[in-house]
Structure formats: C-alpha cells, structure tokens
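All protein chains of the complex are present and in place, except for one that has been dropped.
Chain lettering (A and B) follows the sequence in which the chains are written, and residue indices restart at 1 in each chain.
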Amino acid sequence: MHPIRKQRLQIVVLIVIASSLAAGLIVYMLGQNANYFFTPSQVLQGEAPKNITIRAGGMVVDGSIERSSDSLDVSFLVTDGLADLKIYYSGILPDLFAEGEAAIATGKLDGDKVLQASQVLAKHDENYTPPEVADAMKQAYDLKQQEQYQSQEAKK
Amino acid sequence: MYFESIQQLIVMDGHGIYVWSAFSITIVVMLGLIFKPLYQAKQEFKNIQLHIKLQQVNAAAMQQKDSDAPHT
Partner (left out) sequence: MNLNLQWTWFHRLGSPRWFYQKTQRWLPWLSLIMLSLLALGLVWGLAFAPQDAKQGNSFRIIYVHVPASVVALAGYYLMAIAGAVGLIWRIKLSYMLMRSAAPIGAALTFVALVTGAIWGKPTWGAYWVWDARITSMLILLFLYLGVMALRHAYSSNEAADKASAILGLVGMVNVPIIYKSVDWWQTLHQPATIKFTGAPSMHPDMFMPLVVMIAGFYMFYAVTLILFTRIEILRREYRSSWVKQLVENN
C-alpha cells in the first residue's frame, strides 16, 4: 500500500479505537448507575432510595392480584425468587400483564417498602408460539408433572 | 388463511389498528424511497441536457466572435 494511504488507514483505525474506548467508558458508567432499576430483594434489603422515582420489577406472583371492585386500583406482588415486593397501581394494565409474567413498575417507595406505581409495563420474552402449540406444550408439561408425581407416589 | 374471514383479518381481535397502521407506515416510507430517486433521475437528466445546450450555445458564440474579429 502507498505510504500516504497507510497513514490514512492508521488515522481511521485510531478514530475507531478512540471512540470505542469513549463508548466503553459510558457503558461502564451507565452500568454502575444501573438506571435506577431494583429487584424486589434489593428493595426489601433497603438498597433502593425512598421518595425518588425508581423502577422495580419481577415475576407477578400467582394469585396475588387484587383488584378493587369500584375503581381501577390494583395491587399485586412481584418476585425475583428471593423476595416479594408489593406494588400499588391505579390505571389500566397492559394486555400482557398476567400472573407468572414479568412486569416492570415505575414509581416511588413509601415507608412500608411498598411501591406506589405511576406506570406498570409488561415485559415479554423473545419466544413466539402459536396458541395451539402453546396449549399442546402446556398439556405435555402437565402430563409430565403428573407422571413424575405418580412415580414418586409409587416409590413411597 | 389463518383468519376465517376478511372481516377478521382486518379487525384482528382488536389489534388490527396497530398492525395495519404499522404496515401502512412501513409501505409508505418504502414507496417514497423507491420513487424519490426515480423522480430525481428525470430532473437530473433535464439539468444535464440544459448544461449541454448552454455549452453548445457558448461555443457557437465564441466561434462567431472569432470569425467576426478581423472585420472590427
């Protein structure tokens, strides 16, 4: 390669490296601040600040959704497997909000470590399945559970 | 077809408004990206034709000037 072109190539490589380093640093700093997202166990251990808008989320606990009969008020528990966080919310919940699904709430913590949410969003996973297949999968899963249960019973 | 009728295909259990608006916006933008350069190509051809004509007129004028020169 021509020496001048070689020099230009070096400059280009230098630009890419320098900007990558700058971006890497920004990513690292953002990771440190973790954009105010807290898991239920972090909240209950007192790691989350009070009266500041934070985001918290986890899996909605089965049977924990309590709806008010005369208003849009709703309360439910979210869990990360270690601790349960209670969330209060008043408003319409998204279509995908359901027991056993992930939800992320934005709001402020009150004194009793309960999150007063101003927004509740449903998070969904990257899996896509047709309803019939999902039903069949669920049936197969239930059947397997049943078999396991029966074999355990038989062992006893 | 997955849907039982055209009516159901349009409504999509209430999600139709979201699905159809997303698809329409996409198609409009894509059509724009195709037709904009096609239109510009026509314009550019006209511009270049004009440029060529102007050059020819200039060249002719220069020649005229040269042949006129000895008389003045």
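Going forward, contacts are C-beta pairs under 8 Å (C-beta built on N, C-alpha and C of every residue); 3 or more make two chains touch, one makes a residue touch a chain.
It should be emphasised that the depicted structure is a prediction, and the values quoted were computed from it without experimental measurement.
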Message: Even though one chain is hidden, which residues of subunit A still touch it in the full complex?
response: 1-2, 5, 8-9, 11-12, 15-16, 19-20, 22-23, 27, 30-31, 34-35, 37, 55, 57, 92-97, 101, 104, 119-135
- line: Interface residues of subunit B toward the undisplayed chain are 1-3, 9, 12-13, 15-16, 18-19, 21-23, 25-26, 29-30, 32-34, 37-38, 40-41, 44-45, 47-49, 51-52
